[in-house]
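Omission of a single protein chain aside, the complex is shown with its protein chains in their original locations.
Then we have chain A:
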Amino acid sequence: MNTEIPADSEVILGILNNSESILKKLYLAYFPMILQLIINNNGDEEDAKDIYQEAIIVLYNKVKRGDFELSSKLKTFIYSVCRRLWLKRLAQVNRFGGDIKDFEEFLPVEDDVENHEERDMQLNKMEDALKLLGEPCKTIMEDFYMHNRSMQEICERFGYTNADNAKTQKYKCLQRLKKLFFQQK
């Protein structure tokens, strides 16, 4: 396992450039720290994986949005986000004894976590809406809006002879998806 710790600036650039190798380096570098935090605070390795990946996503989005200022070490930021997320998780399942055993110093990252969770909630709603949508609408939506496939490809895939029919079908599907999405609380 490669435990080489990449420089913080290298990681930021890597994320912006969608570098697969940097993402991997980043992931491998700080996972042990978070595993240690979680398993010594009433969690298991699956909890550690969830929390850590969520924190990486928080960092990823923050960098992608361009509002990540390198005012603190990446390590501290990741640790702080994980700590915050884990505290929330413990409180939800009533497993929190009121005291968390810390292994690193940490920052107040409430805003980042709040933003992330709000966004995450929207995306979860979208996920649920897509699940409820049913075929072939789900695939048409995914192909067109998520995978950026052209109408031409979609016509061929679903055997629509008329592009207008396909467009009508797509429109109906989108309307239904919107309806499902906004109906959720």
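In this text, a contact is a pair of C-beta atoms (placed from the backbone, for glycine too) under 8 Å apart; a residue touches a chain by one contact, two chains touch by 3 or more; residues count from 1.
Note that contacts and distances are computed from a predicted model.
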item: Chain not present in the shown complex, as UniProt names it (candidates "Trypsin-like peptidase domain-containing protein", "NADH-quinone oxidoreductase subunit J", "ABC transporter ATP-binding protein" or "Cytochrome c oxidase subunit 1"); value: "Trypsin-like peptidase domain-containing protein"
item: Residue in contact with the excluded chain [from A:24, A:73 or A:88]; value: A:24
item: Hidden partner interface residues of chain A, rising order; value: 1, 20, 23-24, 27-28, 31-32, 35-36, 39-40, 45, 48-49, 53, 56-57, 60, 101, 119, 122-123, 126-127, 130, 141-142, 145-147, 167-168, 171, 174-175, 178, 181
